[in-house]
Every structure is written in C-alpha cells, then in structure tokens.
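Every protein chain of the complex appears in place save one, which is left out.
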Amino acid sequence: MQRATANRLTPYMFMAPAVVIMVIALLYPLGYMVWGSFRDWDPSQTIGEAEFVGLKNYITLWHDPNFRESLGVTLSFAFFVVTFEMVIGVGLALLLDRNIRGMSVLRTLFILPMMIAPVVVGLMWRYMYHPTVGTFNRFFEAIGLPTVDWLGANALMSVIIADIWQWTPFIFILSLAALQSLPRSALEAARIDGATGWQQIIHIKLPLMMPVLIVTGLLRLIDAFKVLEVILVMTEGGPGLSTEILALRISRTATEFRELGVAAAMSNYLLILLLFITVMMFAFTRWQEMRANRLRAAVEEDE
Amino acid sequence: MATSYERQPPAFYALIAALVVMSVGPVLLMFVNSFKLDVDIISGTSGLIFLPTIQNYETALCDVLWYKPDHVDHCSLKFGNAFGNSLIIALVSTALTLVIGCMASYALVRFRFMGRDSVSLTTLMVRMVPPAVLLVPVFGLWNNEFCIGKTTYVGSLIRETFGGRGDVCLAGTHSGIILVYVAMNLPFVIWILQSFIVQVPRSLEEAARVDGAGPFQVFFKVVLPLIKPGLAAAAIFTFRIAWNEYLLASALSDRNTKTVPILIVNNMSEFNVEWGVIMATGMLLAIPPIIFTLFASRQIITGMTAGAVKG
Amino acid sequence: MAGTAFANPYADYEGTTLIVNFPAHPHYDAVMKILPEFTAETGIELEVDQLPYLKMRERQTLELGQDEGEYDLIAYVVFSKADYVFADQLENLAKYFMNPKLSDPGYDAGDLIDGYVYNIGFAGGDKGYLEGATGSLFGIPYGSETSVLGYRKDIFDKHGLKVPETYDELLEIACKIPELEPGMGGLSSRAASGHHAAHAFLLHLNPMGGAIFDDQWNPVVNNEAGVKAAEALKTIVDCGPEGATNFGFGEALGSFLNGDTAMFLDTTVVAGQIDDPSKSQVVGKVGWALHPMGVERASQTGGFGIGIPANAENKEAAFLLMQWLTSKKGDKLVAMAGGNPSRFSTHADEEVNAKYPHMATFGEALKHADPDWRPIIPVWGKINADLGTTLSKVLTEDLDIQEALDGVAERTKGVMTEAGYYTWN
Amino acid sequence: MPTIHLENLIKRYGDVEVLHGIELEMADNEFTVLVGPSGCGKSTTLRMIAGLEDVSEGEIYIGGKPVSRLEPKDRDLAMVFQDYALYPHMNVARNMSFALRLQKRPKAEIDQKVKAVAATLGLTDYLARKPGELSGGQRQRVAMGRALTRDAGTFLFDEPLSNLDAKLRGQMRAELALMSQRVQKNMIYVTHDQIEAMTLADRIVVMHGGYIQQQGTPEELFKRPVNKFVAGFLGMPPMNFLEGEIVERDTGVFVSGDGFDLQLGAEKAAAAKAHQNKEVILGVRPSDLTFDADASEQEALTLDVMVSEYVGAQSVLLCRCGPANVMVEVNSETPVALGQTLTFAVNPNGVHLFDRHSEVAI
Partner (left out) sequence: MPTIHLENLIKRYGDVEVLHGIELEMADNEFTVLVGPSGCGKSTTLRMIAGLEDVSEGEIYIGGKPVSRLEPKDRDLAMVFQDYALYPHMNVARNMSFALRLQKRPKAEIDQKVKAVAATLGLTDYLARKPGELSGGQRQRVAMGRALTRDAGTFLFDEPLSNLDAKLRGQMRAELALMSQRVQKNMIYVTHDQIEAMTLADRIVVMHGGYIQQQGTPEELFKRPVNKFVAGFLGMPPMNFLEGEIVERDTGVFVSGDGFDLQLGAEKAAAAKAHQNKEVILGVRPSDLTFDADASEQEALTLDVMVSEYVGAQSVLLCRCGPANVMVEVNSETPVALGQTLTFAVNPNGVHLFDRHSEVAI
C-alpha cells in the first residue's frame, strides 16, 4: 500500500528540485516585479517605500506612442528573426544529417557564432557595418556595388541579420539532435516506398521532428523578445526608435529613466503577449490532436 | 566498428564551404583584428597587410603573465581570476541544470499528475521574464532576503574566516550567480528534453521496471543514456548562456567573483573603445565554450535506439 | 603621541583598506597610475572597482540602496548628483572640512575650477541643483572636462584656413572641407540616437544662447536659439564624414583619429588618445582652440566628481583620499599622468604645459565653463532620451526641426508637470 | 512458487474494452500457455500480470495477495517482451546482466550466469555487440537471455521464439521444458505455435476476442474442444468443418449433409440423439481421415482432390466435399492426380459435432 503512495509521489520527487529552485530564483522575483509594476518605484528606493499607484503605469504606457512604436519594432524583429532562423537552421540540419568525415568539427564551426559573447558580437557587427571602414561596404566597393547605409536607413534589417547570424545555430543544433534520434527503420521503409530525399523530409523527418521544432521555435521566439546586449551595442535602439525593441526600452526605463515601476509594467505587457502566443500555440496543437481523434472515432464508428 | 562514411557530391561540399565562410567569417575577422593595433583596426586596413602584434593579448592577460609587458603601465584587467570564476560558475550551473532539468521533464512526460500542465506552462512563463527586470528584485533579494545574519553563529564564523562586512548574503558569491543561472536555464532544458524523452520507447522502461529497477534507476540507467543527443544540445546552450551572461552577473558578482563578460564590458568605456583588447578578450572568452561544444556535439550521434524494439 | 599625530594625520588609518568605485575613463586610468603613491605615502590600502560609467551608475544605484554599502569612495557622473543627494545617499562634506584632524589647511579650495565645483559638487542652491545661498557641498570635481575644438593644423595650413572663432565660421569651414579635401569630413560630431545626439545638441545650445528651461522650468528648447542649435548640428552632421548620422562617440572620435575629419568639437579627455600613436594617425597634427562662440562663449562642463556614500564604512579615510587626490599635489600628478586637472593652478603650471601644450587652451576654455548647460534633475534622464531620439529622427528621417523641438518641449512639459515642478504656479 | 490468480480481469483502452473479465487460476510451478488469434489480448493479459498495464477492473493475486497496486519490481517476475525491448546502449552481456547488477550481485556470479545462459542461447560470440548490430533472431535470444539470467518466481514469455528457426526453436523449447522441471517456477507463455503450445504446456488457455474460450491440458483441448473456435484453432492442418444435420435411422444415428452421410459411433450417437434433426456442424481433423479406397459409404468421405501441397514426408490435399473444403494428409509417395475422387475412412473417435448456431460442442 505505502508502495502505491510512494508510486504516486514519484513524479513530485522528480519535479521537486526544479520547482524549488525556480520558485526561489524566478517566481519570487517575478512576483516582486508584478507587485512593483503597480508602484511608482525608483531604483534607489526599496519596494516597500515606493508609492502605490494602481494601474497608472499600465495606462500611461498604453498611451505612450514610443512604447507602441517599440512594441511594433519588437514584433517585426521577432517575426523575421524566428522565421529565417527556423528555415535556415532546419535546412542546415537536414543538410548535415549524414555521416561524413569531420562532422563534429563542422557542427562546431556552425555553432561558433553563438559562442561569442553578445557584447563582442555587437561590437564586431557594428564594426563590420561601419559606413566607410566597415567590412561590408569595403567589400561592396571592391566589387563595385553601391554601399549600404547599414545602421542608418536599414538599421532594423542590419540588426536582424546580425541576430540571425548569431542564433541560427540554436535551431540548427536542436533540429540536428532531433533528426539524429529519429527511428532509422521508418526512414528505410520510406526509401523502399520510393520516397525521394525531399519526400522523406516532408513526410517522415519533419513530422517526426515536429514536437522538437515547435518547442524550439517557441523558445527562440521568447528569446528573440529578450535580445538586449547586441542591439544595445550596435545601435542603442537608434536611429530614432527604429531598433529599440522592448527589452532594450525596458532596461533603459529601469536604468536611464529610473522608473522601475514602469519597466516592470512594460515587461508584464511583454509577458502577457508571450503568454498569449504560447497558449495559442498549444491550443492549436491540442486542437489538431482532438481533430485527429475525432476523425479516428468517426472511422471506427462506421466500421 | 568502423563507421563507413558516405561520399557526397562536390556541390554539397561547395555549399558547406560557403556556409562555413558565412558563419565563421566574422569570427575570423575578429580573430585577425585581435592581432592588430587599434589604429589599424579603426582605419579598417582590411586583409592581412599589417604587422601582427600580441600586445592586445598581453594586455588582456596582464595579470596572469609571468612578465610585465612594457606597454601596459598598470594592469586593470584581472583576467585570470575572472576566467576562473567563469569556469566554475558555467560548469557547475550547467551540470546542475541538466540533471535537475531532465528529471523534471521526465516527470512531465511520463507521469500524469496533479498540476502537470500548469507546472509546464509556468516554467515556460518564467523563461519570458527579461533579465533587465529581474535585475533589481534579484539584487534586492540576494542582498537582503537570502542572507545569514552576521550576528548568527554561522554568519559570524564566515565573516571571521573570510572577512568582508554586512550580513553573509548570496550576492557576490558563486552560488548566488549559479542559483540564478540554473533557474534561468531550467525552463529551456525542461522543454527541450521533453520532446526527446517522448521518443524513448516505453517498453524499454517497462523492461527495466520488470528487471527490478526503481523509478530513479529506470531514469538514470535507461532513459538518460538514450537522450544523449538532446542532453548534449541542451548542455551546449546552458553552458553558453551561463558563460556569456552579463547583466545578472554584473549585478550579483562583487569584485572577486566577476566573470569574463563583465571584464569585457567594463573594458569598453565609451570614451575609449579599446578594440584590440576587446577582440582579444572576446577570442579568449570564446575558447572554452568552443572546446565544450566540440566534445558535447560528439554526443549528437545517430541511431541511439537502434535495435531496441520492433515497431 | 600627539606629536606623531601631528606629524602624520594618516597614522590612525594606516592599514585600512578603502574600496573605491571609479569609472573606466581616461582620467581615471591616469588616476590608477598615481594611486600607489598615495598608499606609499599614507599606508592606506586601496581596492579600485572600475566600471564603464553607465554601468558604474547602475552599480551605484544598487549599492547605495543597501544599508551597508561596499564602497568607501565613489566617482559619480554629474547627473547622478541629483538622484544621490535627493535620496540622501551622499555625505555632506561640511563635517569633514570642519574636522581639524582631517582637513588640510593647505588645501586651497579657491583654486578649484569654480565652474566644475558648482556643476558637480554643489546641490541645494539655485534650481535645487546648483550653488547658491542654500547650497552645500557633496562632492569635489575630479576628472571633469570641458569642450574644446580640435583641428588639423596641417589641413588648415594647407588651405590657409583660419581657425573658427564663431559658429558661422565653424559651419562654413565644416562644409568647405569636404570640397577641399574629397573624402574628408568637416567636423565629426556624435549623432547616434539617444544621449549622443542630445549631447551634441546641447553642445551648441548654450553658445547659441538657448536653454532647456527658463527659470520657471518652462521648456524653451523650441525657441529660435534651440532651432539654430539643431540646425547647426544638422549642418555639421551633413558636412561630416560619411554615415555620421549614427556615429557614437567612439566612431566620431575614431574618424578624427583616423584622419577622416578635419575638426573635432567635444570633450577635452580625448587629448590623451590623439597623441597616442597606437590609437591615432594624427599625432602632432592637431591644434586646439576654444569652443567657438555663438551669441556667447559657453563651453560644456561635465565629467565626474568624487563623493563619500552615506553607507560607507571608512568615511574619514575616504575623505583623506579625496582630499589627497584633489590637492594641488595630487592634481598635478594626475595631470602629468595624462588626466585632466581640476585646478586653475595646474592648468597654468609650466611643467604640465611643457608636457601637454594644450593645457593652457583648456584652462582658458574653463573660464567660460557653463555649469548650467543642462538641468540636473531626476527626470532629466527621460527628457534627455526623448531629446536624443527626436533629434536622431531629425538627422536621419528629415523631421522638421521646429516641430520636432516643439514635440520635445510639449512632452517635457508633461514630464515636468508629472514630476510636480509646476506645483507653485 | 506462488499460485497466480486472475479475478475477473478487465482492460479498457480509452473506451475500447479489450479484455472482458478474465478468470484464471494457475497452480504452483505450472507451465501455462496462452494461445489465441492475433489481437485477442494475450500480451495485454501478460502485461497486466507483470504490472505494466494498470488493471481497469478486477484483481490479480500472486501467492494469495493482491498485487495490482504493486510496482513490477515488487512482483518478483521476469519477462520476455514480444518486441524485444533491449537496452540499445548496452551490449548483449550488459543487457542480460542488468537485473543482476541492479541486485548488486557479486561480479563473479553475474559473469558466470551470463556466460552460462549465453552458451545455451548460442550468443557467446555476440556478448560484446550492441543490439543494433544483431540479427532479428539474435535480438530475440538476447531478450530471452535477459529473463533466463534472473531467478524470479514467475516467468512471463511473450512469443519468445517467433523469430527463431525450427531447429533453434526445438532446442529452446527443450531448454524451457527442462528448466520448468528443474527450477520450480511459474511460467506463463504466449505463443502462436501449435507445437510449442502442445509440447510445453501443462495447461493451455485459448483466448479469443478478449474472452477465455477453454482451458485444460493439451490433450483435453485437442480431444474435446468445447466449441468450434477452439476445435478449429488447435491442430495443424486445421479441423475440417462440414454442415449437416442429425438424422436417426433404424440402422443408427447418422450425421448427413451435402456430399456425405456418416454413421456415428456409439457414445457420440447417444449424445447426438438429443439433437434430433438439429442443424449441426461436423468437424473432422485431417489426421482422422485415412486414405482407404475400399471403405464403406457410411464410415467414409468421398472427396474430389483440388490442390496438392507438398510438405516433406506428407502431402496435404485440398479437396471438396459438396460445398465445403476439406483438407487431408497423405504420404507423399501415394500417387495423386488433381480432379481425382478419393475415399477417406473417418476415424469414428475423431468425429466432432457442434451446434450450428451456438457453435458449442455437442
């Protein structure tokens, strides 16, 4: 009998350490932050001293055009970044999913960009984007192309490119790992069934990788909303607000404007947004499962 | 058994080469620059027409060098020390995160239990908090809540042995930073590993259970080895994040627990961007994670579960 | 006993270790070189925590918030003064200067550059953040700077150009250079979104006779002086080196060091780098002149001061260090080490001038230093940011200057109301 | 070793009920074989005994005490899985020794045990291989070996020999038979193979569609199947079924249908009488039909040969008798022409009768 109870406790035993740590180190501060978002909170005050202002922070933000603008920037940034990285990353993984000599070296080469400290990456790209001495424009000049005003007119694009460069490896590695742990026999069967390389990818590999891909995309999305250092170093959000994504604005609000309350409120907006996306995603997958089941039921009906 | 390598069309290699150039190019540039004087870097003398100098590395490593390079008149960078901190923090936190993380995700995948979904969603949610916001509360908590009063026995003991003042707090200690990193990376690990654990054939676990393995034995002896690819991937990222994270580290570390990224940032006052030194430090900083990746990515191998079951 | 005490005021503090928080900044790099001397002389150990100044500010905000802080002495940026004093986190220096055991009679406070002192040290006087009847001293300027005009002697000689005295001349020459020297920019100024742009604008605002606020805290940036300043900035950037629109300080200076521009109008701290062959290609080719005048001469003042945190552990010792650093002796040492002195005497000192010919000019510039070139109030950060982004739009997206500034003024008004500056009228 | 008792065991997957109340009592160290068509619930039953599927309803008793809440490891049993379920990251040796290593047995003992089992399974050369590098049969043997190295109280086998060749199968069967006598253990064994079932079982349990059809000694089931399904399921080639009805004549009781008219032996007749003129199904095993040209009408079937299958010593003839197909075996030497009509004597004790509707034996 007591075994049965032990049995029931197992999952909790497995969960416990993770839960404890996250509660201490994330949920608690998180609550702190949510609580703070209702106060007019200056970094040199402790939260206790800060004056309670209710929803004021949220409302002011809602009407603040700058906030909206950078929300827009954030969304488009996240969208492009994630889409491109998914496509390139998965593509690369599919390309490298074979055993050729020096594979692990190749992999490492491709992961390299991710391993450089963000600040340095930022500097590096800022350097390469430099209008005159920058690598790109020098190259363009060399081959007689018109130079591009990278961090000026096309700042957002430039930032996106840099981020893609740095974070595609993330998708790449995870999808590669997923690919490698697919059931080989199913793939053999597919080859016998006359599937071309493409068809194998579309009908077998991708569907079987889907769980990993969804999660990966989601995590990447979340991170895309949090990119900070690279952009900070590259453009400091400029020109104008054209690259001031929310994370950046949040940290500026916290440090430059010294309005922690507002910063907190801002990140709560961000949080809500992300939650919304996430829940939508799950809702969608769930819905698909349900549909599949219903179909199944239907079929088993008319048998 | 010797694996036979597939031969590939030249086009394939061409493509790969191109991609490699794209991804490695900037790093290469950075590498080259780290051997230039700032003056050459700024003037962007591209290509390799310059006389390489190790000055930058000397500056970066000035506190570990046995001799005193003449161009540095005082050694502002405590690289050696910081490097040590980074290593400890990154390794420990990665290890912890992986173990704890995959236990949790195993529970989430294999067991149905109260509040399962809410847990898994919460984990994701906490991942969404921008560090910029965590900064202030965490700093407050680490300095005030998570402390041993200096009056208490333990506290006073520590103070006597290690010196310092005020209560003994998480802030400024390795464990303080490690704790945050573990927490930060857990959601990621948990979520990634879930999708790998799902793919482990259940009947293997069943076999183990019949063979007399308890839940933990099943997990550590059967499941864990089979999700190596996932683990490796996860490890790479956790390590990478723990290694490069700047914001929280800068808030939680004191002068003796600084990590290398902090050094770098501190080194670039906007009045005087020391390009060379930063590049050099950047390169040095990149080496450990690269080595780590090299080893980890060997674990990402095909056919872990070959021959396990029919189906 | 007492005899020794007289002999050595530092005796009581021998062996104590001070933890000091300095910015990563050429001046303080110079300071680092002279600190060993202090330890040698006083037996007071030092541990320095050097941070880039924005980071330093964050760090301090967090540290000063604690009831027991780490730092005994901090260098702070001018605009932190308001916050720290307001939050009661800086020691009022009065009680130390009053303490005979501590204060050195030979310390000639009058010799300190008053512009700096008022700007950086004082609080509680006029407008709340300046000197004045109600004001008192919370810090001492250290590593403070002013704006001067650097120009390429060789270029100017080559084309027989005259060093600009007024803004009109400045702008004219700035735009003539690119024609004379193809590929070379006139004057390299920072312009990147954020505080770079704002700073560059303010650089021209006072000379043009403008200001952010009038005495009733009403925003007046959008008066025609303001517009003139903005136009000046725009002209400069347009005639500047390629891609100047998103230059930060780094690029701006970079292009000057690189010989891509003929003039550089900004802080004095760059002098050191310009003469460093490992960084610059224009060593010895640069001459210095006063910040050109518009309707008046008004060179910017800025940089750092040093003060004692309220939650410091060894305040007396900290004061001693502070006093030593800013004493005539210390000041000269720093100057020789390549820092920027904060005493008139040092600027005049021929030994210093021998080593750094430009010092005289700098000293001259300081006479025109304007302590109130921008308000030092808690909400400034926000206004500054807004100003910065808006100007950046002006420079990149050709937003009309007048309406841009009107916008700033309006939003500023909002902020100020919010912050309660109009409670009395 | 403990008795095992299944009490009204029910299993549902979602709302599909796949086991409808299994009642089963297995005596000490009895060798029980579960047979039944694919998908009838054999594996499920086995897995429930092992504790791998939870019990939807009913209870399992091992040695008298209810175990359906216990973890598998607390039920003291070893199992061979239908889909091998080998640990892909361990080589054969480690696969087989896993359980023992968990029990922290002394190294020497483990080695010796593994070696011994490997030898009997002919795996000695493969001990160092990973499952991925083995052939199907070799994998199955490893799975088998994993169970045999244990000395658990109960052994569960789910088609442990299905991938082995006749020869090897024969050997393993002998091995098992020996083992079940030597070590006194309970064995529950799922198989498809007639011969295996017949030779190994102390008792055979025939399942169909989630129900138990009949259980008993091989001989019982073979001689006295309780219904048409069991009769048809056991025996290779399968029993022949012919539709007919009981007619009583003064000469005796006959079962007659399209193409035959057969007199029943004494005691069958007695049983049949009750079913006067009822529609029945006549069942005769090929082995009860012997080629005999001069057998009399009412003790024989006359069949038209359609197909002749060569099966080594014997040939199987597929013939027609009226509307029905009938299989018979003849010695391969007997010359047979297709389309030829032959008479086969019916062994009177080999006659089975079933009610045509309930399909229950008469």
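The letters A, B, C and D name the chains in turn, as written, and every chain counts its residues from 1.
The rule we apply is simple: a residue touches a chain if its C-beta (ideal position, glycine included) is under 8 Å from a C-beta of that chain, and two chains touch if they have at least 3 such contacts.
Keep in mind that this is a model prediction, so the values were computed, not measured.
*Asks:* From the list A:V119, A:I204 or A:A263, which touches the chain that is not on show?
*Replies:* A:I204
*Asks:* With the missing chain put back, one of D:G21, D:G58, D:G232 or D:G322 would touch it. Which one?
*Replies:* D:G232
*Asks:* Would you indicate which residue among D:A166, D:V183, D:L338 or D:V360 is in contact with the undisplayed chain?
*Replies:* Touching the chain that is not displayed is residue D:A166.
*Asks:* So that we can see where the missing chain sits, which residues of subunit A does it touch?
*Replies:* Residues of subunit A in contact with the hidden chain: 183, 185-186, 188-196, 199, 203-204, 207-208, 295-296, 299-300, 303.
*Asks:* Contacts of subunit D with the missing chain: which residues?
*Replies:* Missing-chain contacts on subunit D: residues 13, 35-39, 43-44, 82-83, 133-138, 140-141, 158-159, 162-170, 192-195, 198-199, 218-219, 222, 232-238, 285, 287-288, 309-314.
As a convention for this text, only the chains that are shown with their structure count from here on.
*Asks:* Using mean CA coordinates as chain centres, what's the gap between subunit A and subunit C in Å?
*Replies:* 40
*Asks:* Between subunit C and subunit D, what distance separates the C-alpha centroids? Give it in angstrom.
*Replies:* 95
*Asks:* Between subunit A and subunit D, what is the gap in Å from one C-alpha centre to the other?
*Replies:* 57
*Asks:* Could you list which residues of subunit C touch at least two other chains?
*Replies:* In subunit C, the residues touching two or more other chains are 54, 58, 62, 65, 248, 258.
*Asks:* Where in subunit A do residues touch at least two different other chains?
*Replies:* Residues 43, 46, 130, 132-133 of subunit A each touch two or more of the other chains.
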